[in-house]
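In this view, the complex is presented without one of its protein chains, the others remaining in place.
Chains here go by letter, A and B, matching the order in which they are written, and residues are numbered from 1 within each.
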Amino acid sequence: MFKIEVRDVHFWYGNSEVLHRIDLSMAPKTVTALIGPSGCGKSTLLRVLNRMNELIPGSRLSGEVFIDGRSIYTPDVDVYELRKRVGMVFQKPNPFPKSIYENVAFGLRIKGINHRSFIDEKVERTLRQVFLWEEVKDKLHKPALALSGGQQQRLCIARALAVEPSILLMDEPASSLDPISTAKLEELIYELKQTYTIVLVTHNMQQASRTSDRTAFLYKGNLIEYADTATFFTNPSSQSTQDYITGRFRTEG
Amino acid sequence: MNRVFLRLFKAIDAAGDWYDRQRGDGFALYGLVFTLFVVAIVLGLFTYVSIAGFPRLGTRFFTGFASRIPEQAGILPAFLGTLWVMALVFLISFPLGVAAGIHLERYVSQRRLARLLEVNITNLAGIPSIVYGLLGLQFFVRGLALGESILAASLTLSMMVLPLVIVATREALRMVPGSVTEAAYALGATKWQTIWYHALPLAFPGIISGVLLAVTRAIGEAAPLLVIGAVAFVPFVPASVFDYFTVLPVQIFFWATKPQSSFLINASAAILVLLALTLLLNLLAVRIRERWHKRIES
Partner (left out) sequence: MRRPAEKLIEGLLGLSSLFTLLLTFTVIGVLMYNAWGFFEVIGLGEFLTGTRWTPFFENPAFGMWPLLTGTLLTALIAMFTALPLGLLISIYLSEYANATWRNVARPALDLLSAIPTVVYGFLALVFVTPALQYFFPALERFNALSPGLVMGFMILPIITSISEDAMRAVPANLREAAFAMGASRWQVAWRVVLPSAFNGVTAAVILAFSRALGETMIVSIAAGQQPQLTFNPSVAIQTASSYIIQISLGDVDRSGLEYKTIFAVGLGLFLLTFALNNLSYWLRARFKQQQR
């Protein structure tokens, strides 16, 4: 059974259609990369999966998205509970202007959990999960903004994991990081795959080929190609995919 | 105490969250209710004042002088006093405030001096109006021997609103696109020519709107004028800036504090006149600013 199923999804901002008839499914504990030129709708598609798209007034969706076999766009779905099951990491690291500890604890606190030792334990466990514990264990109560960019991004991942999601959405998580931090992040993605289903938006094709199991190429709101990453990069079936991955791609107009 | 606050904080948090989860963003409704609550209270009070004061608004009220008999008392000297003050505050605070604003915005290059002047102006803006009254009493009324005159009152109020004019001038100048200044410099204009011929004309509506707001503030003030010696009875039409004076807010104060309740009707009526005047000036200032924003942003 698939973890995520997107069926016939169309999406509009005002009158402009930014996603057109998207169909794709993702198996549990895999990494799916979404690639494509900027403005192709890959970030929008990501936000459709945890209904973050709804925060923008004037947006509209048709079609269905299933997570664990249940539709997430029916009226009885609690959107806040949904987002707790689907974690998200953003382009720019965005830790709260609080301590490292409070950043990770935030997700527990909004759940109404205030049990001190439980939170302590959870903070340590998630920080270990993202390989940050050794670096920050002595300064847990120092401001998170004092960390380096790469550390901040891993902290943001820890923060998302603390809520215990089963899916992790990543929106170009390495775009503001240096090469060493990026390498560490990719290693982390590989580790996280053992537990989580990951959807990764990236504009870096090497990254997509290194980290993902399957790759989807979007162009102007259309899903052009969706295949095993190995097949996708060695033997793409569509001409525009071929052009895009070889860098010969031209945007019309 | 601290624990109580902590509890309170948690309770508010939990309540707000609960409303939001019950119905999508349920607190939105409550926020709207709170905002409307404030607006409704204010509207209600105005209705009350209007109903109380309206019957008094007749010719006699506008052409009469102060009187022991409420039905015969009028606001002529107070109204004219307010007009005098309005004109003088405009004439005094406008050149002074605009000059200081231009200097601060375009001429002060030393960071420390700029900071000192800026902090100073923020402080001037924060001084309670009654303290300006004390300044006026000692400095203008006694020191410069202007007496309890319209001029002393206008000078006092001008000092009080000066920071408003300066801040408005600076903000208006900042809205002028840098390209305009650069173009003027490129044509060989001097600094002052650039400001006078290019920046000021573009910033002018913004400045005027700020000065109007400052004047509005000035004509609503009673406290500093009571300190410098505004009087309750002015039995003549003020004809020069050295005359004794009263203004609408002062007249309202004296009527409101009289024991006979029929003077409250006079106070309500005078409040209607004062509110009409301030709201009119306010709307004018806002309209000018809005039109200017549209023009300068296009």
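The rule we apply is simple: a residue touches a chain if its C-beta (ideal position, glycine included) is under 8 Å from a C-beta of that chain, and two chains touch if they have at least 3 such contacts.
Bear in mind the structure is a predicted one, so any value in this text is a computation, not a measurement.
**Student:** Among the chains in view, which touch the chain not shown?
**Tutor:** For the complete complex, the undisplayed chain touches A, B.
**Student:** Among B:Leu83, B:Val108, B:Val180 or B:Leu200, which one is in touch with the chain left out?
**Tutor:** Touches the omitted chain: B:Val108.
**Student:** Could you list which residues of subunit A touch the chain missing from the display?
**Tutor:** Counting only subunit A, the missing chain is touched by 50, 52, 55, 57, 80-84, 87-88, 90, 92, 94-98, 106-107, 109-111, 156, 159-160, 163, 169.
**Student:** What residue numbers in subunit B mark contact with the hidden partner chain?
**Tutor:** That gives, for subunit B, the contact residues 12-13, 16-17, 19-21, 25, 27-28, 30-32, 34-35, 38-39, 41-42, 45, 48-49, 95-97, 99-100, 102-104, 107-108, 116-117, 119-124, 126-135, 137-139, 142, 159, 162-163, 166, 190-192, 216-217, 219-223, 226-229, 249, 252-253, 256-257, 264, 267-268, 271, 274-275, 278-279, 282, 286.
Here is the rule we use: only the chains that are shown with their structure count from here on.
**Student:** So, what's the distance in Å between the C-alpha centres of subunit B and subunit A?
**Tutor:** It comes to 52 Å between the two C-alpha centres.
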